[in-house]
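Here the complex is missing one protein chain, while the rest keep their positions.
Should a chain be cited, it is by its letter among A, B and C, assigned in written order, with residues numbered from 1 in that chain.
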Amino acid sequence: MTQQAILDQVSTIFNDHLPFHRHLGLRVTRYDAEGVEVAIDMADHLIGNVHQQILHGGVTATLLDVTGGLTAFAGVVAREEAPSMALLEQKLPKLGTIDLRVDYLRPGRGSQFIATGTIIRTGNKVAVCRMELHNESGTHIAFGTGTYMVG
Amino acid sequence: MTQQAILDQVSTIFNDHLPFHRHLGLRVTRYDAEGVEVAIDMADHLIGNVHQQILHGGVTATLLDVTGGLTAFAGVVAREEAPSMALLEQKLPKLGTIDLRVDYLRPGRGSQFIATGTIIRTGNKVAVCRMELHNESGTHIAFGTGTYMVG
Amino acid sequence: MTQQAILDQVSTIFNDHLPFHRHLGLRVTRYDAEGVEVAIDMADHLIGNVHQQILHGGVTATLLDVTGGLTAFAGVVAREEAPSMALLEQKLPKLGTIDLRVDYLRPGRGSQFIATGTIIRTGNKVAVCRMELHNESGTHIAFGTGTYMVG
Partner (left out) sequence: MTQQAILDQVSTIFNDHLPFHRHLGLRVTRYDAEGVEVAIDMADHLIGNVHQQILHGGVTATLLDVTGGLTAFAGVVAREEAPSMALLEQKLPKLGTIDLRVDYLRPGRGSQFIATGTIIRTGNKVAVCRMELHNESGTHIAFGTGTYMVG
């Protein structure tokens, strides 16, 4: 099984089988060796401010955390010489966030929000990732830094 | 207008007029001079794991962030000698999270989750709070630390 | 070899054989099953402000980080049923800080500063600790939160 097939399977799980992702409307829109993108369309139920149409900070944190976890897991898959479906079953349940920092830069205004991530520290136990959230116009909304258990 | 009346008004806004809070089902269950409690009942739509009934880490982050914001705002109200409704209108829109750290300690298992907070640094511009999330049995699920703009 | 003998050996290493600790003047003043204390006496070379006699924030960060590492390592020793000197040789070199958050609460004024720590998440790979820095009068100067590799 190729790396991409494993990543596709993870995308399917995250998009179709995780209740909270469906409840919010977030979806993995890209997940391959070059990167991950997690997106959400602005919707009334995501608003966190009575006077302004601004994304709730909890949605921002969720998007960054999910993106960091996916980024960390892509690192796990990339480290394997011969990745197989067994890797998914063994390693995905071990994936967990140890800690997360979110830096809120600007109010979350826009019609769509896209989170991306890069791995900054890899290992067979722990990975550290940095994440960014932008809106559809490229406005930078938030930064994230997360430490993930991966094995 | 007493401090408590202002805090009650904030609770009403957070519980009834913030779309994302209603979408999740979180509610401010206590908000007075001695403390704040934000609670959520476990529900299918909050689950973040296909195999286990575990609260999504984004819900944890949301509960901690909301609790920190309320804790910081209570500090703003407590600093005023003669608080009035004008304080609510002037200061609540200025409340915003600058940064948030979440430490995930244990899987979020339980039937209810309760977040509490304390202020660790006060000022007329910035407040820093520490937050905790426990389940209904008192199991400690997560810690949070947040820096908030308050003026 | 008892747990305490191992902790004593670690104290000796940290106090006598770590150049940067000697350069600053920090020392482990307590290290047993109940807790850790790391102290430093105020000195001219630790000052970080031209106008005021305030501890440099880097000293605060150093004290909190060292204390967190010691706290995490005490957890490693406590988890062993039959700890031996081999544990020290195997595990101490693996101890490392993954990430650290420092919350600066008040200016570092005083004649002595004492850091303490507690473990909030344990595991055989990663530990998370919270730390506090007070001066000799009990004034709370800073909080810390650190994630440590322990195995």
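Quick note on the criterion: a contact is a pair of C-beta atoms (placed from the backbone, for glycine too) under 8 Å apart; a residue touches a chain by one contact, two chains touch by 3 or more.
Just so you know, these numbers come straight off a predicted model, no measurement behind them.
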{"item": "Which displayed chains the hidden chain touches across the whole complex", "value": "A, B, C"}
{"item": "Contact partner of the left-out chain, one of A:R22, A:H45, A:R79 or A:R121", "value": "A:R121"}
{"item": "Residues of subunit A in contact with the chain not shown", "value": "101, 103-106, 120-121, 128, 130, 140, 143, 145, 147"}
{"item": "Missing-chain contacts mapped onto subunit B", "value": "98-99, 101, 121, 125-126, 128, 145, 147, 149, 151"}
{"item": "Sites on subunit C contacted by the missing partner chain, in the whole complex", "value": "13, 17-24, 44-51, 56-59, 61-63, 65-66, 93, 96-104"}
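Note that only the chains that are shown with their structure count from here on.
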{"item": "Relative to subunit B, chain with the most remote C-alpha centre", "value": "C"}
{"item": "Distance between the centres, which are taken as Cα means, of subunit C and subunit A, whole angstrom", "value": "33"}
{"item": "Approximate Å spacing (C-alpha centroids) for the pair subunit A, subunit B", "value": "23"}
{"item": "Residue numbers of subunit C (touch at least two other chains)", "value": "101, 121, 128, 145, 147"}
